[in-house]
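The complex is shown incomplete by one protein chain, all other protein chains being positioned as in the whole.
Here is subunit A:
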Amino acid sequence: MEILMAIIIGVLFATATYLFLSKSILRIIIASGLLSHGAHLLILTMGGLKKGAVPLVNDIGVSVTDPLPQALILTAIVISFGVTALFLVIAYRAYQELGTDNIDKMRGTEENE
């Protein structure tokens, strides 16, 4: 199971890297989404997959799955959700103002143009 997860995470990272290297802003935003998905799955895998019972208090002393990674992922998902939303809004505004979504045409600052 861990190996399967590792492959999925690797594919996500590779796709994200490929998309980050493209010139369209929209693809870059999708890439940031994929990259954070990969990172979240990595937390889940690193916490150990399916090792014990449901993490509820029990008297029997059955070992339980570590609940902490799930809490971490929840936090990280909310944050990446917020950042992606802001990213989309700024990209849209930039498209309106600059008239392009091509990163190549956004080079330099006024001083060194």
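Just a few scattered comments:
One rule holds for everything that comes next: a residue touches a chain if its C-beta (ideal position, glycine included) is under 8 Å from a C-beta of that chain, and two chains touch if they have at least 3 such contacts; residues count from 1.
Methods note: contacts and distances are computed from a predicted model.
Choosing from "Branched-chain amino acid ABC transporter permease", "ATP-binding cassette, subfamily C, CydD", "Protein glxC" or "Na+/H+ antiporter subunit D", the protein name stored in UniProt for the chain missing from the display reads "Na+/H+ antiporter subunit D". Residue positions on subunit A in contact with the hidden chain: 20, 25, 28, 32, 35-36, 38-40, 42-43, 45-48, 68-69, 72, 75-76, 79-80, 82-83, 86-87, 90-91, 93-94, 97-98, 103, 106, 108-111, in rising order.
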